[in-house]
Every structure is written in C-alpha cells, then in structure tokens.
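Shown here: the complex without one of its protein chains, the others still in place.
== subunit A ==
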C-alpha cells in the first residue's frame, strides 16, 4: 500500500508536510535534511525539484531554486542522492516540481525512478487535471504514484469535486490567492474558505499550504483540515542554519508542539 494512504488511515489530524528544495543550501544537503525532518516529527517530506522558472513561487523558494541550480542540482543528481534513502526514511516522500525538467528527463523514466528509490507521490503545480488525465494518469498509476492537485479560494465547488474524484492521496489547499511565501498569518476570509471546503465532506484528506510558518498558523490550519504544509518558512530555517540537523528538528518541534 502507498505510504500516503497508510499515513492518512492512521493519522487524521495535525499532519505536517515539510517542503524543501533539493540541493539547497548545499548540493549534498538533500538527504540530511530529509533525515532531520523525519527526526523532528514531519509526517510527509516534499522534495522540491529546482527549476529556472517557478511561476507559482515567491522570492524565498525562487532563490532556493536558483542557488540549488548554481550548486549543480539536477533531477539525475537528485535520484543519485535518493538512492537507498528508504533504509533510513519511513515516512511518505513526495516529489514536487514543474513539468519541464521532468519532461526532459522523460516522464516514464522519471516515474520508474521514483518507484525504484521509494517515492510515493507527485505534486506538479503546472500539470492541470485535464492534461493529467489525457497524458499521465495511467502512467502514474502503473508506477504506484499518487498525484496531488492544488485548489485555491477561487476554485469552484464543481471543480473541487472533480479534483476530489480524481485524487487518491490528499488535496493541497492553497490557503490564499497567492504565490508561495507571500502572506503570513491567516485572515477571516481564509477561515471562511477553509470552512467552506471542510463542509464539502470530500473523500480525500486536505492539507493547507502557503503562508503556514509556525505553531499558531499550523494549529489554525489543522483545525479546518487534516494538517498543513510548510515551505518558505522551512527554507528560511535551513538557509540561515549553522547546524542543519539541530535547527531543523528544533523548528519542526516548535511547530507541532
């Protein structure tokens, strides 16, 4: 069974997913960051695949992408770094990245590699549902990869239902109409959106991302969903860190406790 499904069967609340950029701050930090995130208490790890043109991301993640690329990261290199990671990491791992680098790698080769190293799911922000169904659904399923779709406050109820029908892992609720890292805090308008989606009784669990940064925002988001995703705030933590392992664990504990 896919680790994402197993996770949500046993844990229904306060699920924490941590996003980080592979190859950042230093090229070989990919695996140590995953280890520390798990040790700190993350439930899911999202590995960001760097891209030169990340349109859904704000400055923090853009910068981490640029630095990682300057460090020499590539999808090939990421798969090298992930070789054997399942010996140490037991929580679900998701690859998050824009389509173009994956298309160049070869979609089937990519899926095969994901399966081989032990990746459980994908988040491809510029792959819309229609294109997924037309081109990739069968392939992802063949390799046991769960594909996650985003929804935003502007997503219509009809489309949320369609997405819910076509997803089997979790739904990524973008907390506001923004790029990553743009806003801090959670407004009443956002709460109304969280409540509206909660009341839809979707079959899939929901994680709220964008603008989640600390224990307070994590708890608020978790009150209206199954948990939350932290990206930009985590990137800031690792960026300034002198001791990655210790700082990551401290940060995650400060969020979940």
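Structure notes:
Rule of thumb we're sticking to: a residue touches a chain if its C-beta (ideal position, glycine included) is under 8 Å from a C-beta of that chain, and two chains touch if they have at least 3 such contacts; residues count from 1.
By our rule, contacts and distances are computed from a predicted model.
Among the names given as "Tryptophan synthase beta chain", "Phosphate transport system permease protein", "Molybdopterin dehydrogenase" or "NADH-quinone oxidoreductase subunit F", UniProt records the absent chain under the name "Tryptophan synthase beta chain". Note on the undisplayed chain: of the listed residues A:179, A:204, A:225 or A:249, the one touching it is A:179.
Contact with the omitted chain, checked across A:150, A:191 or A:256, is made by A:150. Within the set A:76, A:161 or A:203, the residue that contacts the chain not displayed is A:76. Mapped onto subunit A, contacts with the missing chain fall at residues 51-59, 62, 66, 69, 74-76, 98-105, 125-128, 130-131, 134, 149-152, 154-156, 159, 174, 177-179, 182.
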